[in-house]
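Just one protein chain is left out here, and the rest sit where they should.
This part shows subunit A:
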Amino acid sequence: MSDVTMKPADEKKKEDTKPEEEKKEEPKKEPPTVPQEIRSNALLIDRAVSTLEPRFTLRVLRTLAALRKRLNSKVLAEAIEGVYPSSSQVRQSLMTWLPTRDSEATMEIDTATAPQPTSTPSPPRQNIEPVPEVEIYLRLLIVYHLLSDKSTYSKAMELVQQTVQKMQALNRRSMDPIAAKVWYAVERAYELTGDLAEARPLFLAAQRTASLRHDDETQASLINRLLRNYLHYNLYDQADKLVLKTTFPVSAGNPQHARYHYFLGRIRAVQLNYSAAHANLQQAIRRAPPATTAPGFYQAVHKLSVVVELLMGDIPDRGIFRHAVLEKALTGYFEIVKAVRTGSLSQFQSTLSKHAAQFEADKTYTLIVRLRQNVIKTGIRRLSLSYSRISLRDICVKLHLDSEEDAEYIVGKAIRDGVIDGHISHERGWLECGAQKSGYGFEVSEVFMRRIQYCLELHNESVKAMRYPLNAHRKELDAAEAARQREQELLRQVGEDGGGSFDDEPGLGEGF
């Protein structure tokens, strides 16, 4: 499951992820060569289709992210040759998509120097066409390859469109998991060619079809594509409506769920529904792959979740700012947290202007601007905790407010909102702070209740999510059967031996 979700990283922040991934790639021992791997993948897909077991396809797709980095025209051509018989039409049509410029030169050298990788594994070349799923899979690989170079973007676009048509014409359920990936490639192609908005009608139509066909994987993928598309253009209204009108398939994979929750969190945060946003972001963090596999996604979610937590009036955990993956990406946010914690408006303003560009790029700027009132509230709270009586003038000076008049209104609002306890004495111009609430009451039990509820739910969910392989109990039954037989054998033997000894005994006795 770890590899499937490499994508969110690529989707979000390329620059953050690059160096780490490269580092990771190197120490890896050279597993089977790319053409070999593709060929074995093709066999797996074949098997998946013939046995109606989508597990094999999923296994193939899991290697996609790693495979993607090692693609080039040479290996692709080799793989296609390996998979399709030479007379195949599909083979020729696939070959035409491969960029020719580097392949000609390297091909010849390659055949001369390295004939062994092609010959050694050489599966008996059957003259049967592989299933169409394999073709789509290979097309997907070619698209990825075309998308890795700027000059071939337009070609990738063409291929993507053709592939989508083909996919929809074929309409095979066994193709769904691959189709979901193809849609990602479609989005990427549109994005790189610069008109993401153009893809919307295509996605919407495909989403409709997918939901009619109960094609969960594709549907999940498409909903995420659409949401991302809307949010890219800041169309929160439309995104919200899409969420309202669709139901995200429960059976979708974790990575899709993680993305969906992230997008939902974004929408809810903009709509000021912070607690819902927080819950969604938590889900996204939990469902996301480990931080080192998809650091970009991890960082993006954490950035948003820090801001949302602050907006809710909580202070995020200190630990997350020390996390190896997050430390550097979250520095700006860390300073904001510090400013909010101390309740210092001036520090908050200076931090905001210092990191404005970063926040703007992360699309969190407007959310952070909303924090201003939280800064003031924390400030007032701190004052109310440390003084039993304080003049409005002093509040004004300490919080850098503009006038005493403002201070009076602000404190009044804080009292009404339940931030602090106390009352203002207007004639004398001071704030009289009330007694602190004790930390023990019904609210505590409510929080406790919520946590227990969560744990129970988690337990139930995990029980539900357990998978039992088909016919696995048969083996156990066989084993049990064998054991029983063995036992009986043993018993019989014992019986025979025993019988023997009994027989002997009288003899013995006789002998005595």
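Just so it is clear, a residue touches a chain if its C-beta (ideal position, glycine included) is under 8 Å from a C-beta of that chain, and two chains touch if they have at least 3 such contacts; residues count from 1.
Quick note on the criterion: contacts and distances are computed from a predicted model.
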Chain left out of the displayed complex - its UniProt protein name, from "DNA 5'-3' helicase", "26S proteasome non-ATPase regulatory subunit 8", "Large ribosomal subunit protein mL49" or "Ribosome biogenesis protein BOP1 homolog": "26S proteasome non-ATPase regulatory subunit 8"
Touch with the omitted chain, as defined above, among A:Y236, A:Y387 or A:W430: A:Y236
Omitted-chain contact residue, chosen from A:M312, A:M449 or A:V494: A:M449
Of A:S40, A:T193, A:T246 or A:N273, the residue in touch with the unshown chain: A:N273
Sole contact to the chain not displayed, among A:A48, A:L71 or A:I415: A:I415
Residues of subunit A (touch criterion as defined above) contacting the omitted chain: 234-237, 240, 270-273, 356, 359-360, 363, 365-366, 369-370, 372-373, 376, 401-403, 405-406, 408-416, 423-427, 441-442, 445, 449, 452, 456, 459
